[in-house]
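With one protein chain held back, the other chains of the complex are shown just where they sit.
Labels for the chains are A and B, by order of writing; each one numbers its residues from 1.
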Amino acid sequence: MTRPLTLHPDRLFPAEPATRDIARALYADIAGLPIVSPHGHTDPAWFATNANWTNPTELLLAPDHYLYRMLFSQGVPLDRLGVASRSGPSGADPREAWRLFASHFYLFRGTPSRMWLDHVFAEVFGLEVALEPAIADLYYDRIDEALASDAFRPRALFDRFNIELLATTEGPHEDLVHHAAIRQSGWAGRVVTTYRPDAVIDPEHEEFETALKRFGELSGEDVFTWNGYMAAHRKRRADFRAAGATATDHGHPTALTCDLPQSEKEALFGRIVGGSWSAHDAELFRAQMLTEMAGMSVEDGMVMQIHPGSLRNHNRWLHQNYGRDKGADIPTRTDYVHALKPLLDRFGNEPELSIILFTLDESVYARELAPLAGHYPCLKLGPSWWFHDSPEGMRRFREMTTETAGFYNTVGFNDDTRAFLSIPARHDVARRVDCAFLARLVAEHRLQDWEAAELAHELTYGLVRRAYRLDQPQAQAA
Amino acid sequence: MTRPLTLHPDRLFPAEPATRDIARALYADIAGLPIVSPHGHTDPAWFATNANWTNPTELLLAPDHYLYRMLFSQGVPLDRLGVASRSGPSGADPREAWRLFASHFYLFRGTPSRMWLDHVFAEVFGLEVALEPAIADLYYDRIDEALASDAFRPRALFDRFNIELLATTEGPHEDLVHHAAIRQSGWAGRVVTTYRPDAVIDPEHEEFETALKRFGELSGEDVFTWNGYMAAHRKRRADFRAAGATATDHGHPTALTCDLPQSEKEALFGRIVGGSWSAHDAELFRAQMLTEMAGMSVEDGMVMQIHPGSLRNHNRWLHQNYGRDKGADIPTRTDYVHALKPLLDRFGNEPELSIILFTLDESVYARELAPLAGHYPCLKLGPSWWFHDSPEGMRRFREMTTETAGFYNTVGFNDDTRAFLSIPARHDVARRVDCAFLARLVAEHRLQDWEAAELAHELTYGLVRRAYRLDQPQAQAA
Partner (left out) sequence: MTRPLTLHPDRLFPAEPATRDIARALYADIAGLPIVSPHGHTDPAWFATNANWTNPTELLLAPDHYLYRMLFSQGVPLDRLGVASRSGPSGADPREAWRLFASHFYLFRGTPSRMWLDHVFAEVFGLEVALEPAIADLYYDRIDEALASDAFRPRALFDRFNIELLATTEGPHEDLVHHAAIRQSGWAGRVVTTYRPDAVIDPEHEEFETALKRFGELSGEDVFTWNGYMAAHRKRRADFRAAGATATDHGHPTALTCDLPQSEKEALFGRIVGGSWSAHDAELFRAQMLTEMAGMSVEDGMVMQIHPGSLRNHNRWLHQNYGRDKGADIPTRTDYVHALKPLLDRFGNEPELSIILFTLDESVYARELAPLAGHYPCLKLGPSWWFHDSPEGMRRFREMTTETAGFYNTVGFNDDTRAFLSIPARHDVARRVDCAFLARLVAEHRLQDWEAAELAHELTYGLVRRAYRLDQPQAQAA
């Protein structure tokens, strides 16, 4: 006996009827707004080549650490799910991997992954029965068939999803050939890049040495001297802006910043490129470079995003055997108040500077982030992130930041995903949860209904465009 | 088109009808109770001179860092809002500053400031249209006119607000002339002081040196010797008690306490007054002085309030140009369990000692503060404070402390404000949120209705009077 797959029109709205009615009305007004996705990890090659994706496992399962980490936690080996290891691609048959996934789909009950997937299955693929082990093959076949069709090529889905802008993330050691190809193709879809220099800033990054070398080649600068290294950043930032970037992104282990005297900076840089650095040097260099990046943002107007607080590759065995980004990154306690002070002492009152702060440590929402963003003109709060990109996480974000920072020091939603097909689902969840929150404020007479309607529009569309400077000349120059 | 300004009678109550009915009934019983305000920062000169306030900007906007920090966070310069800087008063025209405020009033949507202001506008000034840019002048004129009338002098409002007791906060380096004048005036309003010795205890306080000197003059003691310094505290505490004080207040960066041997205390004090202290010495001295203050409270029965965990003057440029208390204080992670142990080891079981703990770090509510207050006879929990003095903040406080500490280890509400006109609004929010919380417990059959009614009265009126010892002889002696 199969069960129907339906997306209830009231999902994520409060059950209390009067409040639900308010949420429905708010949502009805903004459900159709275009998607603006200013931060994510899709592959620009998809939109450059517009080639069909291969099969359900390779598209939906094997690259999605949200999914396979849960199965792994219940004892399912990654290679059976199609996840590549350091020794090469998984030998698993894609259909078998999919069946294994389907037989564990119940694990996702109560998780956002479940909601996103059901949305993808129902809305993107038109499936009408719920996924369960007995119909794994039906799903596999239907999705596989769809993916081979023109209607499911990347650009067609981009248009169908009503995406107004999609930002990818690249490093300064990467060329931007796919972005160039997209622009030269004449396709109207707006896909921009983001400057993510971690690989050339973090000496503890696995790719640091090769990335630094490539950074020098692409910039034509001697990146092994401080001045050349800084000049290379300026050049590559300009290249990225030319490819539509309006923002940078920084994923350091902590939010530490510092502001060393010139001589100390250069001595530190010498140790870093000389390969004789300590863990303390690495932390200090990342800290100094956040301040340097802020300085360049003052110059060129790029918005900084800071995503700190993840301890990467926590599972040593997994890292040794499967490499990085395999679902084993774990958040840690993160300080912002002391950590950001050196950067803010230097640039915190510059009118052109804009920094969007993210966290994986919810204890800082009300204590540190909302008070900081509710004071500093240069600081805004990114949406609830990663493990907190979920209905409960979004609700806590609003409940713990709004009263001190207001709504207008936030920046709308980020999907932050490499799972392209889930982008509409993720934005839809955010819109629904925001409408539910606003509806509660209206129902409790803390906000007027017309204000909530304005805010729903701002949280969905207005704030993100302004926060990421998507209407500014440099952005449009792309 | 203007919009009506109305305060909905059900505001802040749960939307679920049965629960809302319970909240309404609880609130109806306690809405009219007198205001007891045992902790705040109003200016006693207002009640001593009973002079009219000047204009809306100088009364409502320029002194209220809750308001101008939000505008500053969106790029509005403080001097345009009438905020004085170190170089002198703002040159801004008060009406222009008010218009600028009105044009940014939407920023406060979803914040407690918005609710407090709407309450002040509607209830105190009788305004009937909502504030928006187009009617900034109407507001300015109506408020300006009211402020010039006798009905809006400080004592008239004090009486109209049904304030039973109002505590101000002064330092031991300040005379208490205004409190003396109030008592000598024959006016029946009960305005008392609070002993806040931070300026003579914290070597890192900007005014430490001048405050210490003045402390010596006012006490007639040689405050540059340990014995004289301690004697001066005892004398000034007695002076404050004579001016109605029943409590002290301590706003240190951390909650650290220590209990040094006599010789080390004196050596530390020598470094402090000798001006040769380190940051560590400063922290240690503050820590030791919390323990000394507890010892004096055991002697004289004054209730201690400890308000730790704010990193003051985080914005360096602003501090240099505008001075302290300009909305740039940011909370930090705060430990209580280890920090308070030395003080508690020394005095924690003294029957006369009573310490009210506050926090800006909500992660300690359930983890540290409720377990401490649910055990130590000398410890009680102050209400949710500052950035957490808000509907969501109050709700979290109750949800995270009640199950371990109960209601009876809390102390009612503090408005903690210098914004005198907002005092009824703030107490009203607290009463509504407490009734909403109690209503949920009743609706979920976790509490009987008659118990909730008793508790609503206690949370509004009973607990604060007992916790601050407002009925004890020394208090009434004032």
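Observations
In this section, a contact is a pair of C-beta atoms (placed from the backbone, for glycine too) under 8 Å apart; a residue touches a chain by one contact, two chains touch by 3 or more.
Note that the coordinates shown come from a computational prediction; the quantities given were computed from them, not determined experimentally.
For the chain left out of this panel, the touching residue among A:E362, A:E403 or A:D428 is A:E362.
Of the candidate positions B:R24, B:K341 or B:R469, contact with the hidden chain is made by B:K341. When the whole complex is considered, the residue among A:E16, A:D64 or A:E221 that touches the unshown chain is A:E16. Of the listed positions B:R80, B:R367 or B:R418, the one in contact with the omitted chain in the full complex is B:R367. On the side of subunit B, touch with the chain left out of the figure occurs at residues 14, 16, 18-19, 335, 337-338, 341, 344-345, 348-349, 351, 363, 366-368, 370-377, 379, 399-400, 402-409, 440-441, 443-448, 451, 455.
Touch with the hidden chain on the side of subunit A covers residues 3, 8, 10-17, 69-70, 72-75, 106-112, 115, 130, 311, 314-318, 327-333, 360-363, 387-388, 390-393.
In this text, only the chains that are shown with their structure count from here on.
Relative orientation of subunit A with respect to subunit B corresponds to a rotation of 120°, obtained by superposing CA atoms and rounded to a multiple of 5.
Each chain gets a centre from the mean of its Cα atoms; for subunit A and subunit B, those two points are 40 Å apart.
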